[in-house]
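All protein chains of the complex are present and in place, except for one that has been dropped.
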Amino acid sequence: MLVLIAALPAVAQDKYIIVASTTSTEQSGLFGHILPVFQKKTGIRVRVVALGTGQALDLARRGDADVVFVHARSAEEKFLAEGHGVRRFDVMYNDFVLIGPKSDPARISGGKDILEELKKIKAASAPFVSRGDKSGTHIAELDLWKAAGIDIATEKGPWYRDTGQGMGPALNTAAAMNAYILSDRGTWISFKNRGELAIAVEGDKRLFNQYGVMLVNSAKHPNVRKELGQAFVDWLISPEGQNTIGEYKIGGDQLFFPNAK
Amino acid sequence: MSNGAILPLRLAEVSFAAGGRTIIDRVSLEIETGPSTIILGANGAGKSVLMRLMHGLLKPSSGRIDWNAPERLGVPRKQAMVFQRPVMLRRSAYANVAYALKLARIPEPQRGVLVHESLESVGLSHLARRSARVLSGGEQQRLALARAWALHPEVLFLDEPTASLDPSATREIESVIKAFDAAGTKVVMATHNLGQARRLGDEILFFDRGRLVERASVGEFFSKPQSAQAAAFIKGELPWV
Partner (left out) sequence: MSEALSTALALLIGLDSKLVEIVLLSLRVSLSAVAIAALLGLPLGAAIAVGRFPGRQTVIVLLNALMGLPPVVVGLLVYLLLSRAGPLGALGILFTPSAMVAAQTILILPIIAALSRQAIEDAWREYEEQLRSLGAGRMNAALTLLWDTRFSLLTTILAGFGRAAAEVGAVMIVGGNIDGVTRVMTTTIALETSKGDLPLALGLGMILIAIVIAVNAAAYLTKELAQRRYG
């Protein structure tokens, strides 16, 4: 039976790679902008499977992706150390913003110190939605609580909602609950269902979110499309790729800031 | 048909029990060619079970059932059965009869003639293309007869074939059965209807509570029943015309 199915016409006999990335990156629309440029230049189609950061890395650990492109430095380093990746390159960064209801129960709107504002949220027991899904955003959120001196796992109360959802659904939940939530700027800009939410805190350097790209190690996973994947990695950190990333704007705002070395 | 007549059929001390009840109780009899045989008895006498035992749909709990020539695989059956309620496939009348021939491995080119003959003999030629299951009860039963007869069986079993039909349909069925009988097919029919037994039968096998109680020609049975049960039965049943 599977032979029958495998014999069904493949989508195209052309060159393609599978890139494991995150839902927030895909939903920001970045890929829609940069991939056609890459394809035009090299003829390589990039198929993006968008998951949470943890899942994306796990996917690559099983050999089901050729390239990983995520934003959780510590998790990426671990991936490299395990031998699943060849080399890690910085590509770009975007930032997180703390979103909150216009009614601002924790009185933090306009604040500049993210750690102070998080402490105020906890003190006010203001409703806060967490992604809770091992994603880059989730890991960043947990790191911020830690930096603020709060052991969120033990100190959370009913005001802290662990939803286990992607960025979009989590924003939907926050809008419905009038809660605070940490989001990447890209998803927030494209998010249409805002309800009473607005940006409460932004600009703190600790909210910056670094993206890294790695070719999956073909020594461990022989089926990896090594040359094609490497071409994509090379392009992302090349001047042309970096420019293309920087050109992506939503409503006049640049979302991602290329910083490959 | 081919050699090896299957009659006479011999039952030796045949019993059949189900659900803790004995339905057929040590019956021994012989069915021979020639006279049409009526299996007569009240409801619950075991007639239907007996018919199915003879036709081979049920296996006896004890005793033996032997045909003169054993049934062989791949050879068309020489005995057929018509049930109280006809069961037709979702096809035309023609196709239902053809189906029986196909099962009997009659080659396709020969089927058409046989089907038309059968339908003709029961007066259903004009309904050959009609969907079988939308025919009336009487027409479906005639079709069942045509299907049973299409292979010109040596023995035709009929289990209360008119019990579900109205009087005019009953008359039609009876005339078809009489015609088959006249054409040489051995008719073995179960019924509780005295009038029908008199009209169609040559000999009577009378059953009561699973036992063969009396066997006689039609004339003798009705004028001088030998057993008390038979006498009671004749008196108790109203004669249907």
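Labels A and B are assigned to the chains in the order they are written; within every chain, residues are numbered from 1.
Here is the rule we go by: a residue touches a chain if its C-beta (ideal position, glycine included) is under 8 Å from a C-beta of that chain, and two chains touch if they have at least 3 such contacts.
Everything numeric in this text was worked out from a predicted model, so none of it was measured.
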Hidden partner chain, touching residue among A:T25, A:T53, A:N172 or A:N217: A:N172
Selected from B:F16, B:F83, B:W149 or B:F180 as touching the chain missing from the view: B:F83
Touch rule applied to subunit A and the missing chain gives residues 1-2, 4-6, 8, 10-11, 18, 23, 27, 31-32, 47-50, 61-64, 165-169, 171-172, 187, 190-194, 221, 223
Pick out the residues on subunit B that sit against the missing chain. 52, 55, 57, 76-77, 80-81, 83, 87, 89-91, 99-100, 103-104, 131-134, 147
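In this text, only the chains that are shown with their structure count from here on.
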Could you give the separation in Å between the centres of subunit A and subunit B, each centre being the mean of its C-alpha atoms? 81
